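Encoded as structure tokens, here's the structure I'll be asking about.
The complex appears here minus one protein chain, its other protein chains still in place.
The block that comes next holds subunit A.
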Amino acid sequence: KMASGQQWVLVEMVQAFYEAPAYHLILEGILILWIVRLLFSKTYKLQERSDLTDKEKEELIEEWQPEPLVPQVSKDHPSLKYDVVSGPPSHKIIVNGKECINFASFNFLGLLDNERVKVCALASLQKYGVGTCGPRGFYGTFDVHLELEERLAKFMRTEEAIIYSYGFATIASAIPAYSKRGDIVFVDEAACFSIQKGLQASRSVIKYFKHNDMEDLERLLKEQEVEDQKNPRKARVTRRFIVVEGLYINTADVCPLPELVNLKYKYKVRIFLEESMSFGVLGEHGRGVTEHFDVNIDDIDLISANMENAVASIGGFCCGRSFVIDHQRLSGQGYCFSASLPPMLAAAAIEALNIMENDPDIFTILREKCRHVHKSLQGIPGLKVVGEPFAPALHLQLERSSGSRETDMKMLPQHLLVCFQCLDRQIAVTQARYLDKEEKFLPSPSIRVVVTIEQTEVEIEKAANCIREAALAILK
């Protein structure tokens, strides 16, 4: 029976207990005690083990010496002293007291000192004052802002446009409005700093492809496709974006947009296009790189550009379909949380658009000037021209890049000297400036040469000669 069987087992156990050797019992007893101890002891925690007394804490606090808030900047740091421009930074510019011809400001269409623009800005100032005293949400939306947004959308032939009060903040706010943690962004290595900051703020996964290398991009996209097949559930909610510039500010060349659009549909990736350098420059009507390549603008998910270059005002805008753009009105940080653009600057931008619409010839003139400058800068000993012949902001780099950045960097002062010499001869050019430690892929040092429609042929020749002579003298 069950009961008797159980009893028998018990008896046997008691018996075994008596028969077992003493050392065995002692060992088991110790083990049991050990288990009990483990059960009741406190959980092991690293922080609490070093329980400090108040006195010790006090000593630690006393001892701690922080680094200085900022490191000392040496007095002769190359970027401490800025060149001072007295008066307007227009075609004729006074730099450090010397009157020069301006080959440095991004005033491509010469609209900065355009009388019409000034008159409109003034009229707006007399109506609205200067500041807006509020963000767009809280009585900071002016009728001028709405008009400018409408005009930009019309100009670009998109459904909607949204304006920001600061060019840099435009793409830097737009990217994190869409791309969130876990999303994937494919971005060109030469992308400008504001794109880099936008990517950083988005906390997405960032994959860099070699500059303008579509094969490299496709390789990354394929890799991602394989990855997606492994985890289709995750892939269904992972947004993907390609972020490129129309005309790269760092390299002055243009992105291969038609191929990008092909890749977009092939791999179902959205394209964000930053057009600060190409808006108001490329294309028959200045609509930028989409017009340049004759790409349907609706194939680009978002276009962003600033109004600080060709438009010669302040601020930036994004445009595209309402489905995309409208989202920024609540999610674009630089839009929601910043005071809106001063109305007079919006008015100046509207008038600039008027001029661009009334007179599309200026874009042709600009392109001719660009070609001219590009041609005249060829063959300077020691320097090579980097950039497309139609790019309005070119780079002059060392001809034989030593391959090592360090050696190139040593040449920086020489670049500066070239700039100084040009200044002496009344040509204002400037070195392209970067924050060396902050850039993801630091562009090679270069001298920036900016083309505007106000530069005459004589002036362009003069500038080219001036740079040539300076390069001869310094770079040998």
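Convention: a residue touches a chain if its C-beta (ideal position, glycine included) is under 8 Å from a C-beta of that chain, and two chains touch if they have at least 3 such contacts; residues count from 1.
Everything below uses one rule, namely that contacts and distances are computed from a predicted model.
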item	value
Protein name as given in UniProt for the chain not displayed, "Gamma-secretase subunit APH-1", "Vacuolar protein sorting-associated protein 29", "Auxin-responsive protein" or "serine C-palmitoyltransferase"	"serine C-palmitoyltransferase"
Identified contact with the non-displayed chain, of A:Thr158, A:Thr290 or A:Asn309	A:Asn309
Sole contact to the chain not displayed, among A:Glu12, A:Glu28, A:Asp298 or A:Asp424	A:Asp298
Touch criterion as defined above, residue of A:Gly246, A:Gly288 or A:Gly334 at the omitted chain	A:Gly334
